[in-house]
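Of the protein chains in this complex, one is absent; all others appear in place.
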Amino acid sequence: MTPLFQVKNLTKFYGNRIGCKNVSFDLYPGEVMGIVGESGSGKSTLLNCLAGHLAPDAGEVLFDTRADGMRDTVTMSEPERRMLGRTDWAFVHQHARDGLRMGVSAGGNVGERLMAVGARHYGDIRHKAIDWLGRVEINAERIDDRPSAFSGGMQQRLQIARNLVTGPRLVFMDEPTGGLDVSVQARLLDLLRGLVREMGLSAIIVTHDLAVVRLLADRLMVMKDGHVVETGLTDQVLDDPQHGYTQLLVSSVLQV
Amino acid sequence: MIEISGVSKSFVLHNQGSAVIPVMQDAELKVAPGECVALVGASGAGKSTLMRMIYGNYLANAGRIVVGGVDVAQAEPREILALRREVLGYVSQFLRVVPRVATIDVVAEPLLQVGVDGEAAQARAEELLRRLNIPERLWSLSPTTFSGGEQQRVNIARGFAHTFPALLLDEPTASLDATNREVVLSLIEDAKARGAAIVGIFHDEAARERVCDREIDVTGFTPGMAA
């Protein structure tokens, strides 16, 4: 099996300050990787560099494209990268309002990616939108409501539907459960887990919530001050952390 | 099926003065298909540690832990995950599941992961739950609210759903009544009969006597405690 996504020595500076440095990893089809670390550890910078939202200062971000195999997405042209961004890649923002069009109906939000890749049949688009709302447990009756009338959890689920409707192969998630009530989080996690398995998605999830990665991620990358300090199988890193920082992180979690 | 040689491990507590605690040295173990080996030794001697290392949950510092041809001590995460999916089952003492998922689905999940179709997986899950005396009205509920004994039985059903060629059992009969204990022991015997290699921790001596072919005293691998 060949990797779907390969990152080599990715480095990003903000002036003299390190955003992230020398990050390398391979992600295989169907694999879910968690990136954990505290605020300012560079995990969001890394995610944004991976997803093409930020230009790294050095390094390669290779993706196994459908047409031409492995391509460096850092050096590919902007139109190509943006095309990836609305077809094979998806990005789930922490705040749904960053990932949704708040002035457009739920159906329009889900349909946008379809229309962006050329769907021009209203009936088909609507049908697909209804199907996807169902898959993220939003009642089809809400299809013409704007997301501003939705609860936080529903908005997040709508964002996920909007992202997955074009059948992406790689999903970037930035704190997907952040800011949600615990009960809402559990439902969302369960939903994400199901979708990831059903669609065979590869995913990279940035979070500071270790419970989230335990449930969703196959493997972990622990970041501190822009560097990767530890990687490994999720339960191994959490149950037998090797690096001092990871040990601190794991031991700092409050037990319920 | 399971081959362990020269395995050592110590914990380094970086946040407590970098204390180094050696917990295992030169562990050796071989389990053939159809064989059940019990890990014995005093509490704290490292039975669970060794078991977790075999599963890849704890990292070995040295040595080889080969399960079904994969060296767990060296393998990539995805290789270990594939091993856990296909080859190596683990029945721990505690059930860890996602809230909201129905018991029947919890049990069927390992089968779905190896590509068994939904209906067959469902049927197998039902069979196991029935055998382990979980009332049918509970099947559609999440096991998170079940009693300790019920959770343990769900856990066992899940562990035995797929016919793993290698199995790790951590106190499989603890907190079970006589009837269910009997069911679990017969499940273990069935697994042995079909050729599974099993490593187990049993505080229940009678159970150990009945299903285990050999005992390995892990005290022999405990640094500073070796005879």
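A and B are the chain letters, set down in written order, and residue numbers restart from 1 in every chain.
Keep in mind that, in the parts below, contacts are C-beta pairs under 8 Å (C-beta built on N, C-alpha and C of every residue); 3 or more make two chains touch, one makes a residue touch a chain.
Assume contacts and distances are computed from a predicted model.
Of "Response regulator transcription factor", "Glycine betaine ABC transporter substrate-binding protein", "Alpha-D-ribose 1-methylphosphonate 5-phosphate C-P lyase" or "Peptidoglycan-associated lipoprotein", only "Alpha-D-ribose 1-methylphosphonate 5-phosphate C-P lyase" is the UniProt protein name of the chain excluded from the display. One chain is not depicted; across the entire complex it touches A.
Residue-wise, the contact with the chain that is not shown comes from A:D144, picked out of A:D131, A:D144 or A:D181. Only one residue from A:V104, A:V184 or A:L248 touches the chain missing from this view: A:V104. When you scan A:I125, A:A203 or A:M223 for touch with the missing chain, the hit is A:I125. As for the chain not pictured, it touches subunit A at residues 78-79, 82, 86, 101, 103-105, 107-108, 111-117, 120-123, 125-126, 143-144.
Definition applied: only the chains that are shown with their structure count from here on.
Subunit A makes touch with subunit B in their complex at residues 28, 31, 186-187, 189-190, 193, 197, 215, 218-219, 232-236, 239-240, 242-245, 247-248, 251. Interface residues of subunit B, counted against subunit A in their complex, comprise 11-15, 18, 52, 56-59, 77-78, 80-81, 98-101, 113.
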